[in-house]
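Remarks on the structure that follows.
Every protein chain but one is kept in place in this view of the complex.
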C-alpha cells in the first residue's frame, strides 16, 4: 500500500506488500524488500537498499513507568545515500543514518540517534535514544549501546558488549549518562561498561571485563573489575588478552 | 485478512495487511499497525495499541530434544486494557499481560507467563515459559528471564541480565527452577544469576556480577562470584558499584 501522495521514482525496486505512508521521500535507485513499512515523513537517500520486514520512522511511545523521550516528534528519520538496511530492522524518527552505513538484520535504533559514515551496526544490536555514534565504527552482533552515550570514530564494540547509563537503576534522581568511548577504542565481547565512564583513545578492554572506572588512552584493561594488564609480548602469562 | 467471524469495533484503527484469525476479541479503541498477526482466540482489551509486524497468540511447538511445555493449548493470550505492544513482538498463548504494560520492539514472551500492571519489558528482552513477573517492574533491553522464575513487584533488571534454570544443563534429571527475585531488588547490567537462587528484597547486584548463592534482603553484592561490597559513602574503594 503506497500512499497516493508518495512519489516513487521509476528507478526504485519495491517488493510485495510494502507500506509507504504519507510524506515519505525516496531518492533514486532505492531498493526495498517485501513487507517493509516506511512510516510517515521518513526520508531515504539515493541508492539506499532496505531488506524485508523492516519498520522505519517509528514514533516513540511509553507508559507511565518510563522516562519521557526528549525527541521532538516533528523530526523525521533520515537515511543518507548508499546506506544498507537489513531485514526486521526497526529505526525511530528523529534519527539520522549517515552515508554508506550498514545496519544488519534485527538491529534496532531509537530516536535522536546519529550513526556516522560507513559504520556497521550488527545483527540484533540495540542502540538507545540520544546517542551519537561516529564514523567507521563496528558495533557487533547483539551489542547494546545505552542512551546518552558517545562513541567517537573507529570504535569497535565486540559481540554482546553491554553498558548502562543509570548509576542508581531508577532508585534516585540522576542525570542519565552512558559511557564516552573515545576514538579507536576496542571493547571485547561481552564486556560490561558502567555509567558515565570514559574509555580512552585506542584503549582496549578484554572480553568479559567489567569496567568500573575511566580507562586512560592507549591502556589495555581486563578482568572484574577491569585492571591494567601486561602488555603484549609475554602472551603465556596474559590472563585475559583481547 | 480479517476473519469473517471477528467483530471489529468501529473505534478500532487497523493497519494494512493485518491478519486477525478466528475467535479473536478486540475491545474498544484498539490500534494495530501494519502486518501484525493476531492468532486465533487472542483477547485484546480496550485502548490497547499494537505496533507493526507483531505476532500474538502463538501456540508452543518443539522438537524431540526439548521439554514439553506444560501449557494447555486451550488457554488464550489475554492482553488487558491500556497496554502497549511494540513492533516485531512475539507473545504466546496462555499468557496474561495485565493493564498498562509496555512491551517494546522485538520482545518475546512465551506461554504461561503473567506480566503485572505497568511493568516495562524492554526491546529484545526474552521471557521464558511458566514465569511470573510482578507489577511496576522494569526489564531492560536484551535482558533474559528464564523459565520457572518469579519476579516480585518493583524489580529492576538492567540491560543484558542473564539467568538460568537448569543446574546441570540438561545432563541430569532436575526440576527446572529459575531465580526468585524479591520486591524492589535491582540487578545491574549483564549480571548472571544461577538457578534456584533468591535475591532478597531491595538487594542490589552490581553490573557484570555472577550471583551463585542467595543474596539477603537489602544487601549489595558484586564481583565473580558476587560478594557483599562496602556500603555507599566510601566510593573510591568500591570496586563494582551498581
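Going by the order they are written in, the chains are A and B; count residues from 1 in each one.
Definition applied: contacts are C-beta pairs under 8 Å (C-beta built on N, C-alpha and C of every residue); 3 or more make two chains touch, one makes a residue touch a chain.
Since the structure is predicted, the reported quantities are computational estimates derived from the model, not experimental observations.
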Response to the item:
Checked against the full complex, the residue among B:12, B:31 or B:90 that touches the missing chain is B:90
Worksheet item: From the list B:33, B:94, B:124 or B:206, which touches the chain that is not on show?
Response: B:124
Worksheet item: Which one touches the absent chain: B:42, B:119 or B:162?
Response: B:162
Worksheet entry | Contact with the hidden chain (one of A:15, A:60 or A:170) | A:15
Worksheet item: So that we can see where the missing chain sits, which residues of chain A does it touch?
Response: 15-17, 33-35, 49, 51-53, 84, 86-88, 100-102, 105-106, 118-120, 123-124, 136, 138, 141-142, 156, 158-160, 186, 188-190, 204, 206-209, 223-224, 239-242
Worksheet, complete the sentence: Where chain B meets the left-out chain, the residues are 1, 17, 19, 35, 37, 53, 55, 58, 61-66, 88, 90, 106, 108, 124, 126, 128, 142, 144, 146, 160, 162-164, 166-171, 190, 192, 194, 209-210, 212, 224-225
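In the analysis below, only the chains that are shown with their structure count from here on.
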Discussion item. What's the distance between the Cα centroids of chain A and chain B, rounded to whole Å?
Written reply: 23
